[in-house]
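For this view, one protein chain was removed and the others were kept in their places.
We call the chains A, B and C, going by the order they appear; numbering starts again at 1 in every chain.
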Amino acid sequence: MIRVQQQDFDPAEEYRVLRDSGSGTGAIATFTGLVRDSGDLKDVTGLFLEHYPGMTEQVIEGLVHEASQRWDVREARVIHRVGFLALAEQIVFVGVCSAHRGDAFAACEFIMDALKTSAPFWKKEITGDSEHWVEQKAADRDRSQSWE
Amino acid sequence: MIRVQQQDFDPAEEYRVLRDSGSGTGAIATFTGLVRDSGDLKDVTGLFLEHYPGMTEQVIEGLVHEASQRWDVREARVIHRVGFLALAEQIVFVGVCSAHRGDAFAACEFIMDALKTSAPFWKKEITGDSEHWVEQKAADRDRSQSWE
Amino acid sequence: MSTDNTITVKFFARLREELDTATLRVEAKPGLTAGQLLHDLAGRGGNWAQLDGAQPVMIAVNQVMTKPEKALQPGDEVAFFPPVTGG
Partner (left out) sequence: MSTDNTITVKFFARLREELDTATLRVEAKPGLTAGQLLHDLAGRGGNWAQLDGAQPVMIAVNQVMTKPEKALQPGDEVAFFPPVTGG
């Protein structure tokens, strides 16, 4: 399940679906990203998130598919918000359920890392009086390449 | 926050606390373990979980402390249930919030892996007509040692 | 995607803003590659000049990431954008 949407999401609801994915599920790993006040600018009040409709969903589908081939993945749920998001708002959710704990962690982290470097989303940081497109961080590229 | 208890827990409530841990929080990683039907015995109907009161809490405190020294950890919440648990019930929750995604994932996985090999809990698998103490798996020892 | 002899070009994020262009159409000349198209657009000068290597530009053709050598066909959708920063 992949969703790109403006509205907020409820991780509790996603967890419930993951938990109901069958009796073989022994492990559920989730990740949620929040808008944080320490980006490239100081005094960030929010973000604007742009995406490439259509391509975004395809790329994430591909990442989930790749994760499912590398690890035991019973179900994966990915939600990414777009548009204006205020400080402390939820941006992204990745949840994976698996038979085993190692697979759940690895698949969840892989999807999240790869999403940051290959899914067509762009963040603009907004402060009281300015805005500024975020540059891709070398650390993110490295984290994603470490999975290859 | 560490709790060892018989009663069930609500990951959504833990998530809310983690999310409210301050404006520097950009990443929340959680793990939940469930009773699964494919342990050492077939047709498992549930588990009995025993622990060493007092020592258990101390060991988990130590793991959270160690994680906090190795990674940025704003808050960590660990809950482990004891007593009889039926198939598909929740056993354990580990949730970590951090400024950064890599730290949240690493600290959450480290606490969970180390808990499995060093916190004094013991699982007995129960089927329709028998019960059987679970043996420690070499894979769990190895996963925990990989953090050293 | 169109079925006539054109290619749809899309820009996103900083490029969309600085070029003041979300979408444009160009003729699908035989042998045109994505990299050549980028070079042609840079030739417009002004803010367009940055397309010629001043900043990294990612390329997708029909919504799949690709290299500049990729040959373009009539009806293709080509997108140019900065390195992604989601998540």
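Keep in mind that, in the parts below, contacts are C-beta pairs under 8 Å (C-beta built on N, C-alpha and C of every residue); 3 or more make two chains touch, one makes a residue touch a chain.
Please read these numbers as outputs of a predicted model, since none were measured by experiment.
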Problem - Partners of the unshown chain among those that are drawn - result: B
Practice task
Among B:8, B:50 or B:142, single out the residue that touches the unshown chain.
Solution key: B:50
Fill in the blank from the handout: From B:5, B:23 or B:118, the answer for touching the chain not displayed is B:118
Handout entry: In subunit B, positions touching the absent partner
Key = 33, 49-52, 54-55, 58, 80, 91-92, 112, 115-124, 133-136, 140
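In this section, only the chains that are shown with their structure count from here on.
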Practice task
Go ahead and note the Å separation of the Cα centroids belonging to subunit A and subunit C.
Solution key: 26
Handout entry: Whole-Å gap separating subunit B and subunit C, where each centre is the average of the chain's CA atoms
Key = 49
Practice task
Specify, in ascending order, the residues of subunit C that touch 2 or more different other chains.
Solution key: 87
Handout entry: Residues of subunit B whose C-beta touches two or more other chains
Key = 101
